[in-house]
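Missing here is one protein chain; the remaining ones are kept as they sit in the complex.
And then chain A:
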Amino acid sequence: MMASSYNAKEEDGHHSGSATHGGPGVAKSKKPDNTAFKQQRLPAWQPILTAGTVLPAFFVIGLIFIPIGIGLYVTSNNIKEFEIDYTGLDIDSPCYSCAKNFSWNSTAPCVCTVNFTLEQPFESNVYMYYGLSNFYQNHRRYVKSRDDSQLNGDLSALKSPSKECEPYRTSEGQSIAPCGAIANSLFNDTLELYHIESNGTKNQVVLAKKGIAWWTDKHVKFRNPGGNSNLTAAFQGTAKPVNWRKPVYELDQSDPENNGFINEDFIVWMRTAALPTFRKLYRIIHKKPNTTPTLPSGRYALDITYNYPVLSFDGRKRMILSTISWMGGKNPFLGIAYITVGSICFFLGVVLLIIHHKYDTRSNSADIPN
């Protein structure tokens, strides 16, 4: 990488002569030991950063990074992604009315349907996300507002949640389960996807709701109190979060493995997003066993049970369909970054080469007369 040499000083052992003369008489002498360490003569690599020594590094970096970047870019471009905003800001949009008269506690769900067309078929597994914008899940007080012990099924925490959950800790004298602001603001829109075939019939696309959370979250971090048997009893004496319509043990009554604290939608929500614009995995559309694409191109209808208000904070709600690659979702940035950095390195390498040829003649020790 850099012109360098191991400069093991040959003089190292030289002075040792006088030190080793020591007999018993000299043993008491305060003379310092002649070791390479104590005399600060450890063999060392001494790179000198000059144009000449550094420029290979730049070329090498450039040559490695540009291909990687191209590879990443191509990979990212091969990912198919479809995104649709259903916030309902426009008066034209189907969800406009739902967006207008929102309320956390309205009993009658507002349903709207958004139609869209996929230009290209989606092969392999398709991941369905909901995306929120301007939602500061990373707010300091928001992030803290949870009780992991309670979510882990700890019975004492269930009854008396952590103080961090304040002011969503108790409700009408009963402790809230799950407590805290994160749980309280659980995303509660329901999305259903229909494929509208050319003849107009709506075929519901099968959305798998399991496997969307981290395995460790589902199996280690989150546990229902008292096992999974009879959640109703287990959650006896607790209150539902203020904004929720139903208690936690009714999140998914169809599947006891997905109910209560181990409901995967809940788990996904509880993993607070890093940035104010984020998406969270909602469902997975598994690849069909036959060769037909998972989502063939064509018209689709998205049925939304519009519960989640975002207009108050200027937020947006989106539904995203995406395939993924080994490097995750569609994001051309990394490829571009690699290409850019690689090119810059290459360019700087050229600059250094010029500098080296013009100015840096010194490293050539042949110039130095002996």
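Basically, a contact is a pair of C-beta atoms (placed from the backbone, for glycine too) under 8 Å apart; a residue touches a chain by one contact, two chains touch by 3 or more; residues count from 1.
Going forward, contacts and distances are computed from a predicted model.
Within the choices "Mitochondrial inner membrane protease subunit 2", "Phospholipid-transporting ATPase", "Autophagy-related protein 13" or "Afadin- and alpha-actinin-binding protein isoform X6", the name that UniProt assigns to the complex's undisplayed chain is "Phospholipid-transporting ATPase".
Contacts to the hidden chain, counted on chain A, fall at residues 5, 7, 10-11, 14-15, 17-19, 21-26, 29-34, 38-40, 42-55, 57-58, 61, 65, 68, 72, 129, 131, 135-149, 151-152, 154, 162-164, 166-168, 181, 184-185, 214, 216-217, 220-221, 243, 268, 271-281, 312-313, 315, 326-329, 331, 333-334, 337-338, 341, 344-345, 348, 352, 355-356, 359-365, 367-370.
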